[in-house]
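Pasting a structure below so you can have a look.
With one protein chain removed, the remaining protein chains of the complex are shown where they sit.
For subunit A:
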(Lines give C-alpha, C1' and ligand atoms only; values in the text may rest on other atoms or scores of the structure.)
Protein backbone atom coordinates (compact mmCIF):
# COMPACT_ATOMS: atom_id res chain seq x y z
CA UNK A 1 0.00 0.00 0.00
CA UNK A 2 3.00 2.27 -0.18
CA UNK A 3 3.43 4.54 -3.18
CA UNK A 4 0.61 5.55 -5.47
CA UNK A 5 -1.66 8.53 -5.20
CA UNK A 6 -2.52 9.55 -1.64
CA UNK A 7 -6.19 9.31 -2.53
CA UNK A 8 -5.89 5.71 -3.64
CA UNK A 9 -4.00 4.73 -0.54
CA UNK A 10 -6.54 6.52 1.59
CA UNK A 11 -9.47 4.83 -0.16
CA UNK A 12 -7.85 1.40 0.01
CA UNK A 13 -7.11 1.76 3.68
CA UNK A 14 -10.59 3.03 4.53
CA UNK A 15 -12.37 0.33 2.52
CA UNK A 16 -10.24 -2.33 4.15
CA UNK A 17 -11.18 -1.02 7.58
CA UNK A 18 -14.84 -0.94 6.63
CA UNK A 19 -14.71 -4.52 5.37
CA UNK A 20 -12.97 -5.65 8.56
CA UNK A 21 -15.54 -3.86 10.76
CA UNK A 22 -18.44 -5.38 8.84
CA UNK A 23 -16.86 -8.83 9.10
CA UNK A 24 -16.44 -8.33 12.85
CA UNK A 25 -20.09 -7.34 13.11
CA UNK A 26 -21.15 -10.51 11.28
CA UNK A 27 -18.95 -12.70 13.48
CA UNK A 28 -20.26 -11.01 16.63
CA UNK A 29 -23.92 -11.45 15.71
CA UNK A 30 -23.22 -15.03 14.70
CA UNK A 31 -21.48 -15.79 18.01
CA UNK A 32 -24.27 -14.08 19.92
CA UNK A 33 -26.86 -16.40 18.44
CA UNK A 34 -24.77 -19.45 19.26
CA UNK A 35 -24.35 -18.28 22.82
CA UNK A 36 -28.05 -17.76 23.38
CA UNK A 37 -29.10 -20.09 26.20
CA UNK A 38 -31.52 -22.84 25.29
CA UNK A 39 -32.34 -24.21 21.88
CA UNK A 40 -33.63 -21.59 19.48
CA UNK A 41 -35.27 -24.23 17.30
CA UNK A 42 -37.07 -25.70 20.28
CA UNK A 43 -38.05 -22.20 21.32
CA UNK A 44 -39.33 -21.44 17.85
CA UNK A 45 -41.29 -24.64 17.39
CA UNK A 46 -42.75 -24.58 20.87
CA UNK A 47 -42.78 -27.24 23.56
CA UNK A 48 -45.38 -29.38 21.77
CA UNK A 49 -43.17 -30.24 18.81
CA UNK A 50 -41.75 -33.77 18.82
CA UNK A 51 -38.04 -34.47 19.08
CA UNK A 52 -37.98 -35.74 15.48
CA UNK A 53 -39.48 -32.53 14.14
CA UNK A 54 -36.93 -30.49 16.06
CA UNK A 55 -34.10 -32.66 14.75
CA UNK A 56 -35.34 -32.36 11.19
CA UNK A 57 -35.67 -28.62 11.54
CA UNK A 58 -32.13 -28.37 12.98
CA UNK A 59 -30.75 -30.32 10.05
CA UNK A 60 -32.74 -28.19 7.60
CA UNK A 61 -31.35 -25.00 9.16
CA UNK A 62 -27.82 -26.38 8.99
CA UNK A 63 -27.42 -26.19 12.77
CA UNK A 64 -25.65 -29.55 12.86
CA UNK A 65 -22.85 -28.39 10.56
CA UNK A 66 -19.43 -27.42 11.98
CA UNK A 67 -19.35 -23.87 13.36
CA UNK A 68 -17.13 -22.49 10.58
CA UNK A 69 -19.41 -23.86 7.90
CA UNK A 70 -22.36 -22.30 9.67
CA UNK A 71 -20.53 -18.97 9.89
CA UNK A 72 -19.76 -19.13 6.17
CA UNK A 73 -23.38 -19.91 5.31
CA UNK A 74 -24.59 -17.19 7.66
CA UNK A 75 -22.27 -14.59 6.16
CA UNK A 76 -23.39 -15.64 2.68
CA UNK A 77 -27.05 -15.23 3.59
CA UNK A 78 -26.46 -11.86 5.27
CA UNK A 79 -24.62 -10.54 2.25
CA UNK A 80 -27.58 -11.57 0.06
CA UNK A 81 -29.92 -9.75 2.44
CA UNK A 82 -31.47 -12.93 3.82
CA UNK A 83 -31.79 -12.55 7.57
CA UNK A 84 -33.96 -15.59 8.17
CA UNK A 85 -37.42 -15.70 9.63
CA UNK A 86 -38.76 -13.85 12.65
CA UNK A 87 -39.69 -16.23 15.46
CA UNK A 88 -42.64 -14.16 16.65
CA UNK A 89 -44.02 -12.71 13.43
CA UNK A 90 -43.48 -15.81 11.28
CA UNK A 91 -42.24 -13.90 8.28
CA UNK A 92 -38.97 -12.88 6.72
CA UNK A 93 -36.90 -10.56 8.90
CA UNK A 94 -35.89 -8.72 5.73
CA UNK A 95 -39.53 -7.77 5.10
CA UNK A 96 -39.97 -6.47 8.65
CA UNK A 97 -36.82 -4.37 8.32
CA UNK A 98 -38.04 -3.07 4.97
CA UNK A 99 -41.24 -1.90 6.64
CA UNK A 100 -39.71 -0.37 9.73
CA UNK A 101 -36.40 0.99 8.54
CA UNK A 102 -37.72 3.93 6.45
CA UNK A 103 -39.48 5.53 9.44
CA UNK A 104 -36.27 5.29 11.47
CA UNK A 105 -34.17 6.58 8.60
CA UNK A 106 -36.44 9.61 8.15
CA UNK A 107 -36.24 10.36 11.85
CA UNK A 108 -32.44 10.08 11.96
CA UNK A 109 -31.80 12.05 8.81
CA UNK A 110 -34.13 14.85 9.87
CA UNK A 111 -32.52 14.97 13.28
CA UNK A 112 -29.04 15.03 11.78
CA UNK A 113 -30.10 17.79 9.43
CA UNK A 114 -31.36 19.79 12.40
CA UNK A 115 -28.09 19.17 14.22
CA UNK A 116 -26.00 20.32 11.27
CA UNK A 117 -28.18 23.32 10.45
CA UNK A 118 -28.34 24.54 14.04
CA UNK A 119 -25.00 23.54 15.55
CA UNK A 120 -22.66 24.72 12.79
CA UNK A 121 -24.06 28.24 12.26
CA UNK A 122 -24.60 28.65 16.00
CA UNK A 123 -21.08 27.56 16.88
CA UNK A 124 -19.51 29.74 14.19
CA UNK A 125 -21.67 32.74 15.07
CA UNK A 126 -20.97 32.53 18.79
CA UNK A 127 -17.27 32.13 18.06
CA UNK A 128 -17.24 35.19 15.79
CA UNK A 129 -19.18 37.28 18.30
CA UNK A 130 -17.16 36.20 21.34
CA UNK A 131 -13.77 36.24 19.65
CA UNK A 132 -10.87 37.55 21.67
CA UNK A 133 -12.85 37.40 24.91
CA UNK A 134 -15.44 39.97 23.83
CA UNK A 135 -19.04 39.72 25.05
CA UNK A 136 -18.36 37.42 28.03
CA UNK A 137 -22.08 37.24 28.96
CA UNK A 138 -22.90 35.70 25.58
CA UNK A 139 -20.06 33.21 25.90
CA UNK A 140 -21.16 32.32 29.43
CA UNK A 141 -24.79 31.86 28.43
CA UNK A 142 -23.76 29.65 25.54
CA UNK A 143 -21.51 27.45 27.67
CA UNK A 144 -24.12 27.13 30.39
CA UNK A 145 -26.97 26.46 27.96
CA UNK A 146 -25.15 23.78 25.99
CA UNK A 147 -23.85 22.29 29.25
CA UNK A 148 -27.37 21.89 30.60
CA UNK A 149 -28.68 20.36 27.36
CA UNK A 150 -25.71 17.99 27.18
CA UNK A 151 -26.36 16.60 30.64
CA UNK A 152 -29.97 15.60 29.91
CA UNK A 153 -30.22 12.12 28.39
CA UNK A 154 -32.43 11.75 25.32
CA UNK A 155 -35.21 9.82 27.04
CA UNK A 156 -35.55 12.51 29.70
CA UNK A 157 -35.50 15.17 27.04
CA UNK A 158 -38.19 13.23 25.19
CA UNK A 159 -40.25 12.94 28.38
CA UNK A 160 -39.84 16.65 29.04
CA UNK A 161 -40.91 17.54 25.52
CA UNK A 162 -43.93 15.27 25.82
CA UNK A 163 -44.86 16.91 29.12
CA UNK A 164 -44.45 20.44 27.82
CA UNK A 165 -45.68 20.41 24.22
CA UNK A 166 -47.82 17.28 24.17
CA UNK A 167 -49.55 17.44 27.52
CA UNK A 168 -49.38 20.91 29.04
CA UNK A 169 -49.66 22.93 25.84
CA UNK A 170 -51.28 20.25 23.69
CA UNK A 171 -49.66 21.60 20.55
CA UNK A 172 -48.05 18.52 19.11
CA UNK A 173 -48.84 14.83 18.83
CA UNK A 174 -46.86 12.64 21.21
CA UNK A 175 -47.17 9.23 19.61
CA UNK A 176 -47.11 7.60 16.20
CA UNK A 177 -45.97 8.99 12.86
CA UNK A 178 -49.25 9.80 11.20
CA UNK A 179 -48.69 13.44 10.34
CA UNK A 180 -45.86 15.79 9.65
CA UNK A 181 -46.17 17.41 13.06
CA UNK A 182 -45.53 13.99 14.62
CA UNK A 183 -41.89 14.39 13.64
CA UNK A 184 -41.29 17.53 15.65
CA UNK A 185 -40.89 16.11 19.15
CA UNK A 186 -38.92 12.94 18.32
CA UNK A 187 -36.58 14.91 16.07
CA UNK A 188 -36.03 17.51 18.80
CA UNK A 189 -35.40 14.82 21.41
CA UNK A 190 -32.86 13.13 19.15
CA UNK A 191 -31.15 16.32 18.03
CA UNK A 192 -30.81 18.18 21.34
CA UNK A 193 -27.70 16.56 22.82
CA UNK A 194 -25.72 16.21 19.58
CA UNK A 195 -26.55 19.82 18.70
CA UNK A 196 -25.19 21.06 22.01
CA UNK A 197 -22.01 18.98 21.72
CA UNK A 198 -21.39 19.93 18.11
CA UNK A 199 -22.12 23.63 18.65
CA UNK A 200 -19.54 23.72 21.44
CA UNK A 201 -16.97 21.93 19.38
CA UNK A 202 -17.66 24.14 16.36
CA UNK A 203 -17.15 27.22 18.51
CA UNK A 204 -13.85 25.99 19.89
CA UNK A 205 -12.62 25.00 16.44
CA UNK A 206 -13.78 28.27 14.89
CA UNK A 207 -12.01 30.27 17.58
CA UNK A 208 -8.88 28.28 16.90
CA UNK A 209 -9.07 28.93 13.16
CA UNK A 210 -9.96 32.61 13.62
CA UNK A 211 -6.63 33.06 15.38
CA UNK A 212 -4.71 31.59 12.47
CA UNK A 213 -2.56 33.90 10.43
CA UNK A 214 -4.18 32.81 7.15
CA UNK A 215 -7.52 34.16 8.33
CA UNK A 216 -5.92 37.53 8.94
CA UNK A 217 -4.44 37.24 5.46
CA UNK A 218 -7.87 36.43 4.04
CA UNK A 219 -9.30 39.43 5.89
CA UNK A 220 -6.63 41.60 4.32
CA UNK A 221 -8.15 40.73 0.92
CA UNK A 222 -11.41 42.34 2.05
CA UNK A 223 -13.55 39.52 0.73
CA UNK A 224 -17.27 39.52 1.44
CA UNK A 225 -18.12 37.88 4.77
CA UNK A 226 -19.63 34.94 2.92
CA UNK A 227 -16.35 34.13 1.15
CA UNK A 228 -14.30 34.71 4.27
CA UNK A 229 -16.31 32.38 6.46
CA UNK A 230 -17.49 29.75 3.99
CA UNK A 231 -14.32 29.50 1.93
CA UNK A 232 -11.51 30.28 4.33
CA UNK A 233 -12.81 29.43 7.76
CA UNK A 234 -15.27 26.58 7.47
CA UNK A 235 -13.14 23.94 5.71
CA UNK A 236 -10.49 24.37 8.38
CA UNK A 237 -12.91 24.47 11.28
CA UNK A 238 -14.89 21.46 10.08
CA UNK A 239 -12.20 18.82 10.33
CA UNK A 240 -12.66 17.97 13.98
CA UNK A 241 -16.33 18.87 13.84
CA UNK A 242 -17.03 16.33 11.12
CA UNK A 243 -15.08 13.60 12.86
CA UNK A 244 -17.11 14.08 15.99
CA UNK A 245 -20.25 14.55 13.87
CA UNK A 246 -19.75 11.05 12.49
CA UNK A 247 -19.44 9.60 15.98
CA UNK A 248 -22.51 11.56 17.07
CA UNK A 249 -24.46 10.19 14.12
CA UNK A 250 -23.56 6.69 15.20
CA UNK A 251 -24.68 7.47 18.74
CA UNK A 252 -27.84 9.04 17.37
CA UNK A 253 -28.77 5.89 15.49
CA UNK A 254 -28.49 4.08 18.79
CA UNK A 255 -30.51 6.79 20.56
CA UNK A 256 -33.38 6.31 18.12
CA UNK A 257 -33.97 2.96 19.75
CA UNK A 258 -34.82 4.80 22.96
CA UNK A 259 -36.59 7.82 21.53
CA UNK A 260 -38.79 5.73 19.26
CA UNK A 261 -40.05 3.87 22.29
CA UNK A 262 -41.05 7.07 24.06
CA UNK A 263 -43.03 8.24 21.03
CA UNK A 264 -44.31 4.81 19.90
CA UNK A 265 -42.58 5.49 16.59
CA UNK A 266 -43.23 2.75 14.01
CA UNK A 267 -39.52 2.25 13.37
CA UNK A 268 -36.79 -0.25 13.93
CA UNK A 269 -36.17 0.91 17.53
CA UNK A 270 -39.57 -0.12 18.82
CA UNK A 271 -39.18 -3.34 16.85
CA UNK A 272 -35.90 -4.31 18.42
CA UNK A 273 -37.07 -3.69 21.98
CA UNK A 274 -40.14 -5.84 21.41
CA UNK A 275 -37.92 -8.47 19.80
CA UNK A 276 -35.54 -8.57 22.77
CA UNK A 277 -38.37 -8.95 25.23
CA UNK A 278 -39.98 -11.68 23.05
CA UNK A 279 -36.58 -13.39 22.51
CA UNK A 280 -36.98 -13.05 18.75
CA UNK A 281 -33.26 -13.65 18.15
CA UNK A 282 -33.07 -13.47 14.35
CA UNK A 283 -34.81 -10.10 14.41
CA UNK A 284 -32.46 -8.68 17.08
CA UNK A 285 -29.50 -10.05 15.17
CA UNK A 286 -30.63 -8.42 11.94
CA UNK A 287 -31.35 -5.04 13.53
CA UNK A 288 -27.92 -4.93 15.16
CA UNK A 289 -26.30 -5.91 11.86
CA UNK A 290 -28.15 -3.37 9.77
CA UNK A 291 -27.82 -0.44 12.18
CA UNK A 292 -24.17 -1.28 12.78
CA UNK A 293 -23.50 -1.41 9.04
CA UNK A 294 -25.23 1.95 8.53
CA UNK A 295 -23.10 3.56 11.22
CA UNK A 296 -19.90 2.14 9.72
CA UNK A 297 -20.76 3.28 6.20
CA UNK A 298 -21.70 6.76 7.43
CA UNK A 299 -18.36 7.04 9.20
CA UNK A 300 -16.61 6.06 5.98
CA UNK A 301 -18.50 8.73 4.06
CA UNK A 302 -17.57 11.33 6.66
CA UNK A 303 -13.92 10.37 6.30
CA UNK A 304 -14.18 10.81 2.55
CA UNK A 305 -15.76 14.26 2.90
CA UNK A 306 -13.02 15.12 5.36
CA UNK A 307 -10.37 14.08 2.86
CA UNK A 308 -11.96 16.34 0.24
CA UNK A 309 -12.20 19.33 2.57
CA UNK A 310 -8.78 19.04 4.08
CA UNK A 311 -6.28 17.28 1.87
CA UNK A 312 -3.79 17.10 4.71
CA UNK A 313 -5.96 14.52 6.46
CA UNK A 314 -5.05 12.09 3.69
CA UNK A 315 -1.42 12.47 4.60
CA UNK A 316 -2.06 12.15 8.30
CA UNK A 317 -3.97 8.97 7.60
CA UNK A 318 -1.16 7.29 5.73
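Brief remarks on what is shown
Rule of thumb we're sticking to: a contact is a pair of C-beta atoms (placed from the backbone, for glycine too) under 8 Å apart; a residue touches a chain by one contact, two chains touch by 3 or more; residues count from 1.
Definition applied: contacts and distances are computed from a predicted model.
Considering only "Oligopeptide/dipeptide ABC transporter ATP-binding protein", "Ger(X)C family spore germination protein", "RNA polymerase sigma factor" or "Membrane protein insertase YidC", the record for the omitted chain gives "Oligopeptide/dipeptide ABC transporter ATP-binding protein", by its UniProt protein name. Here the missing chain is touched by one residue of A:66, A:137 or A:224, and it is A:224.
Those residues of subunit A that touch the chain absent from the view are 17, 20-21, 24-25, 28-29, 32, 35-37, 131-134, 151-153, 155-156, 159-160, 162-163, 167, 210-214, 216-224, 227, 231-232, 235-236, 250-251, 253-255, 257-258, 261-262, 272-273, 276-277, 279, 281, 284-285, 287-288, 291-292, 295-296, 299, 309-312, 315.
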